[in-house]
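The complex appears here minus one protein chain, its other protein chains still in place.
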Amino acid sequence: MAGIATNPRAGESHADIPKHLTEPRVIRWILIGAALLFVGLIVVLPLITVLSQAFSKGWEAYLTALKEPDALAALRLTLLTAVIAVPLNSLFGLAAAWAITKFQFRGKNVLVTLIDLPFAVSPVISGLIYVLLFGAQGLLGPWLQEHNIHIIFATPGIVLATMFVTFPFVARELIPFMEAQGVEDEEAAVSLGARGWRVFRKVTLPNIKWGLLYGMILCNARAMGEFGAVSVVSGHIRGETNTLPLHIEILYNEYQFAAAFAVASLLMLLAVVTLIVKSVLESRMSGKRYSA
Amino acid sequence: MASKGNKDRVLPGFRLTLGFTVLYLSLIVLIPIAVLALRSGELSAAQWWNTVTTPRVMASYKLSLMTSLFAALANLLIGLLLAWVLVRYRFPGKKMIDGLIDLPFALPTAVAGIALTTIYAPNGWIGSLFQPLGLKIAYSPLGITIALIFIGLPFVVRTVQPVLQDLEADMEEAAVLLGAYRWRSFRKVILPELVPSLLTGFALAFARGIGEYGSVVFISGNMPMKTEITPLLIITKLEQYQYREAAAIAVVLLLISFVLLLLINFVQRWSNRRLHSV
Partner (left out) sequence: MKNVKSFRLSLIAVLLFTVLSACGSNSGSHNNGNVAQSSPSASAKVPDPVELLNVSYDPTRELYDEYNKSFAEYWKKETGGTVKIKQSHGGSGKQSRAVIDGLEADVVTLALAYDIDAIASKGLLKTDWQQSFEQNSTPYTSTIVFLVRKGNPKGIKDWGDLLKEGVQVITPSPKTSGGARWNYLAAWGYAAQKNHNDETKIKEFMKQLFHHVPVLDSGARDATNTFVQRQIGDVLLAWENEAYLALKEFGDQYEIVTPSLSILAEPPVAVIDKVVDKKGTRQVAEAYLKFLYTEQGQEIAAKNFYRPRLQSVADKYKKQFPSLNLLTIDKDFGGWQEAQKKHFADGGVFDQIYTPGS
């Protein structure tokens, strides 16, 4: 899904369209105006709101909100979660894309659909399933308690829920990419006597590295921002199991609106950086496409 | 399934990668979801049916489906417009606009939720404009729809954009040479080509909308029967210690999403086949 939703080729500007094929100037400007209006209303306005609310009490309050121990702890947990979830999902994405694009086997379509499943599952449900599985009343709960292993209401639960939600990102990004490349290069390498790991490292990886990075960046953005799923499994222990989005909710509920938006602006910054990196990668990828 | 035709596989790593894929998929996704079904299965069939069809639950499905549907429809139009403008016209700031389209994808939903609520609440920037007209945006289905439009914005744009880019200019040119008018050529030549991608984008936005929680929960007002979406109802059931009931509703929601997903894959395959057969 993400593969479509964020097509690497989006944003490539098309060659000039001949005059007789384009619309009259008036219509063009009306359409452009309408498009700008929508983007302004839907996307830009929320951005401005976050910023203006974040700074409504001035710079100092803004910085204080970010330097608060609970905020820092939330930031640490958010980073930790991403550091675990993103590489694991990337590893999975590589394996899945390799199996799916380089080989033919029965049940492939089902597999592809199943990989997409977490996209369509409500985040709330993704949290719920882990509560049902690992909660004290859940299937494995009693055993886990006996062995004093904490999953729910601790970091592992948060990581798991995040992994579920961001599960398909890398795979979805890589599959169309590797499909387009076919298997000739790798087969040639194998016929020249190269072994599996080497083929992957020397032939496949250089070809897909931008796509991989791109998938990881999207995966990371989502991992850091997940709210619904994490909220169900977190337990909301201050300074310990609150991620940044949960910390925002808490501040919001404590009438600390400026602080809530200050922390929100941090996540927004992350989103904007993600988009910038993404568009840089896009131009590299499309550049590569044309040079190839 | 691994043994079939293993001999003519030149490339290594089939078993390893497929094995790992299936293992990881099972651990993270399939087994937990199976537990969900199992848990809801603890209810008897009649209880199960009663749980998922009480008026309050039905109202929540209706709300979730309707708001997602309207949001997806709105995104269909807005998305087509944006894709069209971004592909075909040149204007200052185009690159930035193009980048901004993906923002809803990268912005945490909770942040989107509080920002949208701040804007559309009766004392917010836009909410206050509509307040005198007696129109309530936040805390009404309209507010939920707006949140879902925000969440679903990138889908249609990003599915339509590449197709529009690839549309052969000469195809259109032929239409013009044949004397078709612009609107006619759009309707007869371009639009049919876009239908599969429009449908895919629509379904994606729709599916995403049904499950959305983080952004909606702030803006909806959570009135049972009126503005209570299904994911919120699941949470409510959980908070009332009704695990099996929560699981049952979750299964229904899951089924809806899964059907949509199959539909999307079907549309994609259908359009692929159509393209390849040309």
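Order as written gives the chain letters A and B; numbering starts at 1 within each chain.
Methods note: a residue touches a chain if its C-beta (ideal position, glycine included) is under 8 Å from a C-beta of that chain, and two chains touch if they have at least 3 such contacts.
Quick caveat: nothing in here was measured; it's all calculated off a predicted structure.
Screening A:P123, A:G138 or A:P168 for touch with the missing chain picks out A:G138. Looking at B:F70, B:F105 or B:Y139, the residue that reaches the missing chain in the full complex is B:Y139. Within the complete assembly, A:I84 is the residue of A:I32, A:I84 or A:M224 that touches the hidden chain. One chain is missing from the display, and on chain A it is touched by residues 69, 73, 76-77, 80, 84, 87-88, 91, 131, 134-138, 141, 144-145, 148-150, 152-156, 159, 195-198, 235-240, 250, 252-255, 257.
Remark: the residues of chain B touching the chain excluded from display are 12-13, 16, 20, 54-56, 59, 117, 121-123, 138-139, 221-225, 232, 235-236, 238-242.
Quick note on the criterion: only the chains that are shown with their structure count from here on.
Averaged C-alpha coordinates give centres for chain A and chain B that are 16 Å from one another.
Against chain B, the residues of chain A that register as touching in their complex are 1-2, 4-7, 9-14, 17-18, 20-23, 28, 31-32, 34-36, 38-39, 42-47, 49-50, 53, 91-92, 94-96, 98-100, 102-107, 109, 111-125, 128-133, 137-139, 160, 163-164, 167, 183, 186-187, 190-191, 195-196, 199-200, 218, 221-222, 224-228, 231-232, 244-246, 248-249, 252, 260-261, 264, 267-268, 270-272, 274-276, 278-279.
Chain B contributes residues 1-2, 4-5, 9-14, 16-18, 20-22, 24-25, 28-33, 35-36, 38-39, 78, 81-82, 84-91, 94-95, 97-112, 114-116, 118-119, 125-126, 149-150, 153-155, 157-159, 161-162, 165, 169, 172-173, 176, 182, 200-201, 204, 207-208, 210-214, 230-232, 234-235, 238, 243, 246-247, 250, 253-254, 257-258, 260-262, 264-265, 269 to its touches with chain A in the complex.
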